[in-house]
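All protein chains but one are shown in place.
Think of it as A, B and C in the order they're written, each chain with its own count starting at 1.
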Amino acid sequence: MLKASFSNLIYVVSMILFLIGFYAVAMRPSLIKKIIGINIMETAIFLFLIGIGNKKGGASPLVVEGIEKYVNPFPQAMVLMALVVGVGTTALALILAVRLFECENGEKR
Amino acid sequence: MTVLIILLSLCLIILSIFVVVSRNLLASIILFSAYGLIMALVWQQLGAPVLALAEVVVESGIISVLFVVSVFRTSKDDVE
Amino acid sequence: MKKFIVIVLLVLVGLFLLLAVSKMPIMGDPDSPTNAIATSRYIAKGPQETGCNNLVSAIILNYRVYDTFGEITVIFVTLTAALAILGREKAGEGVSPLKVSPSPLVSTIMIIYIPFFIVFAFYVAIHGFNSIGGGFQGGVILASVLVIYALVFGYDEAVRKFPPKRRILFEGLAPLCFVVVGFMSILAGTNFLNLNFSSVSHFRNFLTLILEISLGLTSGVAIASLFYILKKVERE
Partner (left out) sequence: MSFVLHLPVLMVAVPIAVAVLISVLLTFKRNIAFVLSVLTMIFCLISSLFLMVKVITEGSFVYYVSDWPPPWGIEIFIDRLSVYMLLLIAIVGLISIIYSELYIKKVLDHQKIPFYYMLVLFLIGSIVGFVISGDIFNMFIFFEILSLSSYSLVAISGDREALRAGFRYLVMGIVSSLFILLGLGFIYSVTGTLNFTQIALRVKELSDLTVIQTGALLLIVAFIIEAAIFPLHVWLPKAHGKAPAPVSALLSGLVIGIGVFGMIKVVYYILPGVYPVSFVVFFRGLISVGIILGAIFALFENDLKILLAQSSISQIGFAAIGVFFFSYSGLMGSMLQLLNHAFAKSALFLGAGAVIYKTGFRNLDEMKGIGKRMPITMGFFAIGLASIASIPMTCGFVSKYYLCLAAIKQGLWGSVGAILLGGFLSLLYCLRIISCIFFEKPDSKVEVKEAPLKMLLPLGVLAFLTIFFGVFPRAAFVLIEPGVKEILGFLR
């Protein structure tokens, strides 16, 4: 198990980052901190997906004459789309947090 | 597995711990944007330069700006 | 007590995930199922079938363009939610005018640079066909131009320069473009969002270009709008 984990180091790192983000979401009382935790979890998963798409000795997926071996572009496409989705969720979370903060502190709307 | 990736991932873990435990919101946001930058480097090393560009632009650019704006808005100090 | 439970839970979940990770195929193995399937089409035929040498763009703008439609809708939904919850900003209603007028050095340099920034944003967006770049990345650069403008010249000035009335069309551009292209492909007798419905390959490239640019414009302007909405602070 240890040997397999070492060759899959990127996966292990992404899982650790995922857990750190999860800790922030579950434990930190500050709303902004929770949102940062969500972002850390998100990037950890993206790292995981990119690791899955990796290929030893593969070039990045930009087709050039003369190169035959490319890394798998599909996880990268997934990550790009999920990244955009992540921007949306983060922005919405911030909007709700800001509005909630203003309501709790009794400011006028 | 190159040494560079191992070093960068160590950096990532340390930075993310600092981001989570830091008491100062602004500091943790700035650390978070550094985290995004290093994450982009790792992605570039793994053969995803397109995503690295997106990550730099998004994580260290726009998301940090949004975070900073909302932190200023939720603290009562004058913004400008 | 809660902390203890959460940490125990985290350790359990972590061990579980690590167990799963250790059973996964070795990273970077060229013969793993993921690489085998992707190589057989995306890499082998991608450039001919889609006209994009950048395979990531090939997937998000042709093979799985339906997902991209959903993705850009997410940004629009966020914007709608922001408008519903915080409301649209108006010029002059926001923060009190800048206490310090922008330094002439900074503002002059910005005025010179901004056109180049915008050109760079479009360059990145269009360059996504063949090399590093893509509509979304270009769009975010465009958004950062609008953000920098607001930071340098003051919020009110930025809102006056780019009023909501002008932004509103760009904000909804991409979802509408996707649906219109989808209808076109249905009318041409193929399935929804098939960009290859015409036998002329230039037409396919033209459609891809339109989708790419609309993606960039929408994501850029919508994210900038989100920034403007978040930045708005009501007068007391």
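The criterion applied here is as follows: contacts are C-beta pairs under 8 Å (C-beta built on N, C-alpha and C of every residue); 3 or more make two chains touch, one makes a residue touch a chain.
Bear in mind the structure is a predicted one, so any value in this text is a computation, not a measurement.
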* Asked: What shown chains does the left-out chain touch?
  -> A, C
* Among C:Leu193, C:Leu215 or C:Leu230, single out the residue that touches the unshown chain. => C:Leu193
* Out of C:Thr80, C:Asn130 or C:Ser198, point to the residue that touches the absent chain in the complete complex. => C:Thr80
* Which listed residue (C:Leu12, C:Ala36 or C:Ile109) would be found touching the missing chain in the intact complex? -> C:Ala36
* Asked: Residue-wise, where is chain A in contact with the chain that is not depicted?
  -> 18, 22, 25, 31, 34, 38, 41-42, 45, 48-49, 52, 75, 78, 81-82, 85, 88-89, 92-93, 96-97, 99-100, 103-104, 109
* Asked: Can you list where chain C touches the absent chain?
  -> 16-17, 19-20, 23-25, 32-38, 41-42, 62-67, 69-71, 73-74, 76-78, 80-81, 83-85, 87, 165, 168-169, 171-172, 175-176, 178-179, 182, 186, 190-196
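We take it that only the chains that are shown with their structure count from here on.
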* Asked: Where the CA atoms of chain A average out and where those of chain C average out, how many Å apart are those spots?
  -> 16
* Structure fact -> Taking each chain's centre as the mean of its CA atoms, chain B sits from chain C at a distance in Å of 19
* To do: Indicate the residues of chain A shared as contacts by at least two other chains.
  => 7, 9-10, 16, 23, 51, 53-55, 58, 61-62, 76, 80, 83, 87, 91, 94, 98
* Asked: Using the touch rule from the top of the page, what residues of chain C touch 2 or more other chains?
  -> 54, 56, 132, 134, 136, 223, 226, 230
* Asked: Tell me, which parts of chain C touch chain B in their complex?
  -> 54, 56-57, 95-96, 98-100, 124, 128, 132-134, 136-137, 140-141, 143-144, 147, 223, 226-227, 230-231, 233
* Structure fact -> Listed in rising order, the residues of chain C that touch chain A in the complex are 3, 6-7, 10, 13-14, 17-19, 21-24, 26-30, 34-35, 38-39, 42-43, 46-47, 53-56, 58-60, 64, 67-68, 71-72, 74-75, 77-78, 81-82, 85-86, 130-132, 134, 136, 219, 223, 226, 229-230, 234, 236
* Residues of chain A that touch chain C when the two form their complex -> 1, 4-5, 7-12, 15-16, 18-19, 22-23, 26-27, 51-58, 61-64, 69-70, 72-77, 80-81, 83-85, 87-89, 91-92, 94-96, 98-99, 107-109
